[in-house]
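Structure incoming, see below.
A protein chain is absent from this complex, but the other protein chains hold their places.
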Amino acid sequence: MVGQILFIFIAVVTLLMALGVVVARNLFHAALFLIGVFFGIAALFILLEAEFLAMAQIIIYIGAIATLIVFAIMLSKGMMGRESGAYNKQWYFAGGAMVFFFGLVSWLLVKMPFKTISAQVPNDAIQQIGSGFVGHYVVPFEVASVLLLVALVGAIMLARERNS
Amino acid sequence: MTVPLSWYLIFATALFSLGFFGVLSRRNAVAVLMGVELMLNAVNVNLVAFWRYLTPTDLSGQIFVVFVFTVAAAEAAVGLALMISIYRTRKTINIDEINDLQH
Partner (left out) sequence: MDLRALGESFIAMLENMGIPEGWVLLINWVLGALAVLVVALLLAIFLIWYERKIAGRVQDRLGPNRVGPWGLIQPFADALKLLTKEDITPDKADRITYNLAPIIAVFHILMLFLVIPFADKVVGANINVGVLFLMAFGALGTLAMLMAGWSSRNKYALLGGFRVVAQLLSYEIPVGLAMLTVVMLRGSMNLNTIAQGQGGVFGLGWYVWILPAVFVLYFVAALAEGERAPFDLLEAESEIVAGYNIEYSAMKFAWFYLAFFLNTWVLSAVAVTLFFGGWQGPFAAQLPILGVFYFFLKVFIMFFVFAWVRATFPRLRIDQMMSFCWKALVPMGLALFLAVAIVLKLGLPSAATNALLFIVNVVILFATLKLLGNYTKDLSHNKNKRLFAPELPRL
């Protein structure tokens, strides 16, 4: 019961924040709303008993990605984009697609019978995640780290100023 | 465990749809990027919810979420670098004004 009330509260606040992200004209405000969404999702992870992911969500999304976005917005004044309209010409089409997509997928999800089982989360969940990375999922893990390295180098090369 | 699985899934769908709308309709490239982040987060919620309700003893669901984090971080870094680079040469990052390849 308490869980349900908490879920509804967090879900509603998070969705309102997400709405703020897509409708806010001021990009900085949109970024702040985005941070609120990340927080709400971290709270949902805690409700789902995935503490490690909740903390990782805050570190990576709020500490790194959101800060990066805010930083990029601050770097270039024109990015604030107040003067021009926030939406392009196809926004009504996008809105229709959104409603259609939401209706279709949620209808399918409600119809779909998932076999849920109620078991406890293992106590050594974090250790299991760790050994998963260097055990069964070692190849994707290495590929992901190479991807990060490539992205790091690429981002630096793209963003630095060329004075030639 | 009193919250049904479908609530999480519908929440994630709603979040994904909002992100989808943002990606399709915003003119500003940074706003489009934020929409992509919303969609990735919705996927994460789905992955964790499915893990918790279908296979709570097998941690693969959580491991997949970490991979999504990695991709999201790489995407944000490269995307923002591209935008700063474009802004420097074009003085705009409105997506419908960056259309050199159409002419």
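In this document, chain identifiers A and B correspond to the written order of the chains, with residue numbering beginning at 1 in each.
Rule of thumb we're sticking to: contacts are C-beta pairs under 8 Å (C-beta built on N, C-alpha and C of every residue); 3 or more make two chains touch, one makes a residue touch a chain.
Given the structure is predicted, the values throughout are model-derived calculations rather than measurements.
Within the full complex, the chain left out of the display contacts the shown chains A. The hidden chain makes contact, of the residues A:63, A:96 or A:135, with A:63. The residue touching the chain not shown here, chosen from A:5, A:55, A:110 or A:149, is A:55. From the options A:16, A:74 or A:119, the residue with contact to the unseen chain in the full assembly is A:74.
The set of chain A residues touching the chain not shown comprises 28-29, 32, 35, 51-52, 55-56, 58-59, 62-64, 66-67, 70-71, 74, 126, 160, 162, 164.
Keep in mind that, in the parts below, only the chains that are shown with their structure count from here on.
Centre to centre, using the average C-alpha position, chain A and chain B are separated by 6 Å. Interface residues of chain B, counted against chain A in their complex, comprise 1-3, 5-11, 13-22, 24-28, 30-31, 33-35, 37-38, 41, 44-45, 48-49, 51-57, 59-60, 62-63, 65-67, 69-78, 80-85, 87-88, 91-96. Remark: chain A residues 1-4, 7, 11, 14-15, 18-19, 21-22, 27, 30-31, 34, 37-38, 41, 44-45, 47-50, 52-53, 56-57, 60-61, 64-65, 68-69, 72-73, 75-76, 78-79, 81, 84-91, 93-95, 97-99, 101-102, 105-106, 109-110, 114-122, 125, 128-129, 132-133, 137, 140, 144-145, 147-148, 150-152, 154-156, 158-159, 161 touch chain B in the complex.
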